[in-house]
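Every protein chain but one is kept in place in this view of the complex.
All chains are identified by letter, namely A and B, in their written order; residue positions are counted from 1 within each chain.
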Amino acid sequence: MVDSTTGKQDITRIGEEGLRGRLERYRELRITEEELAVVLLMPVLAFLLAVSFYPIVDTIWASLHTGYVVQLPTQTTEFVGIENYRALFTDGSFWNALGVSLFYTFVSVPVELVFGLGLALLLRADFKWKYFAQAAILFPWALPTVINAKIWAWLLNPDYGVISDILVRVGILSQPYPFLSSPDVALYSMTAITIWKTTSFMALILLAGLSSIPDHLYESARMDGASRWRRFRDITLPLLKPTILVALIFRTLPAFQAFGLPYGLTGGGPGEATTTLVLYTQQAAYNNPGPTNGGFALGSAAATVITMIALVIALIYVATLYEPEVR
Amino acid sequence: MAWDSSAIRRRQIIKGVAAGGSAFVAGCLGGDGDDGGGSGSGSITFVHISSFEPSANDFKEAYDSQSDATLEVQSTPAESSSSREYYVNQFAAQSSEFDVGMMDVVWPAEFVSAGWASEVDDPENHTDEMIPTSAETVTIDGSLYGMPMFTDANGLYYRTDLLEEAGYDEPPSTYMELVDMAQDIMDQSDEDLNGYIWQGGANEGLTIMWLNWLWGMGGSVQDDDGNLVVNTEEGVQALQHAVDLIHEYEITPESVPSSGTDGNRQTFQQGNTIFMRNWPYAYALFQDDTPVTDKFAVTTMPKAEGHEDANNSCIGGWSLFINSFSQNKAAAQELATYVGTAEAQEKLAVDRSRLPVRAELYEDAYWEDSDTDKPAFLDRFSEILDQTSARPAISNYSQWSNIVYTECNNALTQQKSVQEALDDAQEQIDSDVNNA
Partner (left out) sequence: MSLVDSAREATLEDVALWDIGKRFGFYGSIAAMVTISMFPVFWILLSSLKPPSELFVFPQEFLPYVITIQDGQLTVVQQFPLTLENYRAALQERPVGQYLINSAIVASGTAIIDVVLGSMAGYALSRLRFPYKLHVLLLILFAALLPFISRLIPLYKLAIDLQGTVFGPFFGLNQYLGLILPYAAFQMPFAVWIFQAYFNELPDSLEEAGLMDGLSRVGVLFRIILPVSMPAMATTAIIVFIYAWNEFLFALTFMTQDSKRTITVGIALFGGQFNSPWGIITAAVFMSLVPLMVFMLVFQKKIVEGMTAGVGKA
């Protein structure tokens, strides 16, 4: 990469100038880098402030109070400190949901990574009908989550599900199996569905990374007699590392906040076997929403905790990922 | 007014920001002053579950011709639970987007204690004419908070042909009779039959199933102090019976712990099921050319031995409520009064196959003066309606039910023993519901 510290100072470091000079400069559309950065970033930041940060602050505020989100006309908001968090951390269902979400996330994401890498390696080649194949393979990723959950509930129907049908035909099962009735199998099924849906997205990102690896590296490795496996291990993997990290961040955060799939597929059951953290949050809030019942206060505390965990995950990724450009 | 000052302050700040920014926005975008045409005094909005749409349109026709105001109708999703979430969002925002809504039979206590449903007047005394349980579900501390529209009660569906073949003239009337009969028919048959299917999935349906069995044993979930107790002797027996149906008597398939109401209906409709617990809507669907048409009947729920008089059918149904935040309650009240009339009730029964709440419609005498014939299903369900009990009328019913069906489901899938599941449920209920 070209060193970018050269050749730019003349216009950007104008320095001490009066108001008049500044206006003069603006009229000619000559502005400094910093000014341009402010102009370009302001719309996004203002927008996020109104639509994204306001809810975050509102949620944190709600988690420290009772009677905030939902109110009787005669009721006052009461500050309760960490009371809602205490209630949250003493709720067995919360810890169960944390376990479910961690399993769901940290099983599905690595499996997607492995499958996605295989798929990306396949899709690197040119072949007939590639565009059809690519569109077909990417399609599950484009499916709306609620509709996806509906479709799979239908495919896994305990009595008429086609998945059972196929497994019976192949001889693996002797009769239809109720996949969503047994706690373990329900969680595995849900995880498998998400792997089915998002592997292609993972492959897409990895494919991008693969094509940025210069061909000449492989050629010289082959000249040196490196085996296929060695080329993969010594060239592909290390050079793909940054892309893998991007893929991980874009998959881990949504998986950790999964809601639509368990909501539509199992409603969190059987028992609480598929209740993810966000589904737990939603249920805590809506099962008990009354102004004196505090469901939303508990839900807000849960949402804040989820945000914090996600923040930790994101910070770990960014710390590994972000390489500030030297400019 | 006693509005919380901080809430008002928050709103004012927001409005202030909005006003301050308005010049900017108007300048940039040319400003468009249309605020979406706020509802004038002459129009109210009725929100209904999507399957009620035909009736809502009937209401609109009648309302618009009788009142000075006009009625707009809007639908929420098909399922009761997502409709409730929709309402909660509206209430949380103190929204006057709608004026009248549909209220499931288990919501009134919550909606009233939260201050979301306002009191409903009954100037024409319709509720006096109604099935008592239906009117009771919307009466809280002596005041009326909803106008019942239609009711529901579950019954036992069974296959008349299969029972006859095996030599039974009567459906079972007790729990063990049902088990014996199902086992006998399953043994005799060459086909792969389901004995008894019911709603075992982790949702409201399972809470109702458990209550059915519990009530049939003479049990109750509310103790003398009004606390909810689930791990009573009857509670444990009821759940144990459910577990035994699957794992001991083997008349209930293992898929039932993930099955819901309509899944059961579809399974029964295929023709390989002897008994099913379900709601009246299935009766109507089985009338059109299905494998079970003319081969099934509905009867009252079986009961435990020695409790023949138990009222163990669960009452369902919907009423109409007025949003507390509505700005046109007078016009809303007109609609509430209308849905209680015999005219509206007859239309619901005849044209839309709903079970009316006015008791007179179940009498033959009423129909002698009417232009139409008495719908046949009214007779089928009048006996079942005489044996109904209501789910606990508590403000945090949803939470209670969530605990109950989650833990019952744990027992059905043998994650926990019955006693363990109900003890765990009780622990949560004591801390979250009884002490709340």
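Here is the rule we go by: contacts are C-beta pairs under 8 Å (C-beta built on N, C-alpha and C of every residue); 3 or more make two chains touch, one makes a residue touch a chain.
Keep in mind it's a predicted model, so treat the numbers as computed, not measured.
Of A:Ala136, A:Ile172 or A:Leu237, it is A:Ala136 that touches the chain left out of the display.
Between the chain not shown and the residues B:Glu119, B:Asp244 or B:Asp262, the one that touches is B:Asp262.
Only one residue in the set A:Leu207, A:Leu265 or A:Ala297 touches the chain that does not appear here, and it is A:Leu207. Contacts to the hidden chain, counted on subunit B, fall at residues 11, 14-15, 18-19, 21-22, 25-26, 31-36, 38, 47, 49-51, 74-75, 77-80, 82, 86, 89, 92-95, 97-98, 261-262, 265-267, 269-270, 279, 281-282, 285, 290-291.
Contact between subunit A and the absent chain runs through residues 1-2, 4, 6-8, 11-12, 28-34, 36-38, 40-41, 43-45, 47-48, 50-56, 58-59, 69, 119, 122, 125-127, 131-147, 150-152, 154-155, 159-160, 162, 164-165, 168-169, 176, 196, 200, 204-205, 207-209, 211-212, 215, 218-219, 222, 227-228, 231, 242-243, 245-246, 250, 253, 257, 259-260, 277-278, 281-282, 285, 296, 299-300, 303, 306-307, 310-311, 314-315, 318, 321-322, 324-325, 327.
Throughout what follows, only the chains that are shown with their structure count from here on.
Of all the residues in subunit A, the ones that touch subunit B in their complex are 67, 69-77, 157-160, 176, 178, 180-183, 186, 266-272, 283, 286-296. On the subunit B side of its complex with subunit A, the touching residues are 1-7, 84-85, 88, 91-92, 94, 110, 113-115, 201-203, 253-259, 263, 266-267, 395-396, 398-399, 402, 406-407, 409-410, 412-413, 415, 432, 436.
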